[in-house]
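Only a part of the assembly is drawn; its chains keep their places, and the rest are absent.
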Amino acid sequence: MQRKIKIFITGGTFDKEYNELSGELYFNNSHMYKLLELGRCRLDVDIETLMMVDSMEMSKIERDCIVQKCIEEPLKQIVITHGTDTMVDTAHMLTDAINDKTIILTGAMIPVKFGSSDGLFNMGSALSFVQALPSGVFIAMNGQVFNQENVQKNKKLGIFEETELVK
Amino acid sequence: MQRKIKIFITGGTFDKEYNELSGELYFNNSHMYKLLELGRCRLDVDIETLMMVDSMEMSKIERDCIVQKCIEEPLKQIVITHGTDTMVDTAHMLTDAINDKTIILTGAMIPVKFGSSDGLFNMGSALSFVQALPSGVFIAMNGQVFNQENVQKNKKLGIFEETELVK
């Protein structure tokens, strides 16, 4: 009865790991499979890695790619992991292009590979909101869900918050 | 804009820990605060420990207590952590007594205190469904959500599944 969910991986802090030879953070493969196994997730999901980039370095071409993949995707429920710094920008572009799917963007403040990550909590949240919310583009972080219209990342505090709606 | 959420703790595998002197599993304090901190949860929650029991040993008096606390609770969104073995029984009793609140029961197959627990994922899920679903009593486990009417625990596989609706 439950519908299949698409998960698009785009990189971000969520999937960074530590290179013990260079001492730098880098991308290797996604940790999504292990994470869902850890959560004993039994949802029917289809995982696809679109790119592995830091969202600060995400170009228009890459953002266009994400939008195009969401347009072409036949499944109606989509979760996207994304770097938090420009997550809102991608959410705006998705809203302009798509209105018949439920799309949830999520990420992590600490890499999933490190023990103390919020990634498992955020994925539990994103996969639940995508099943329960109507069509639209949303950001799920910190247990909260935001409509893409009025959300911003507070980079000083490292949290998402509603924008003042003074228009 | 987001509403405050009540979290009732009742014990179960979720909150068990290892007693290194006796070598047995036991209950100490709840790990909910640390878990929400790890998930960087920014929801406005009110946590209350009702009991700390293994759900196999939960008596009718204790189940009545949970129901009574949910009836008296002014908040309309309630998450209950509960042992998985009799979670469905408590869900049935809650449904008979309450119809104006969204109540989500969740738990864990591995104690939160042990590194490899599904508890963080399940809480991310439960706290999201409680915000998004209408009034009713639900079980959120494994990323899935079940209406209390047609769910059972498959004890051989350690998962929740829909019952055959042969009425």
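As written, the chain order gives the labels A and B, with residue 1 at the start of each chain.
Following the convention adopted for this analysis, a contact is a pair of C-beta atoms (placed from the backbone, for glycine too) under 8 Å apart; a residue touches a chain by one contact, two chains touch by 3 or more.
This is a predicted model, so every value here is computed, not measured.
Undergrad: Copy number for the full complex, please, knowing 2 are shown in place.
TA: 4
Operating definition for what follows: only the chains that are shown with their structure count from here on.
Undergrad: Counting only Cα atoms for the centres, state how far chain A is from chain B in Å.
TA: 26
Undergrad: Residue numbers of chain A touching chain B in their complex, please.
TA: Interface residues on the chain A side: 1-2, 36, 38-43, 109, 115-116, 118, 120-129, 131-133, 140-145, 159, 162.
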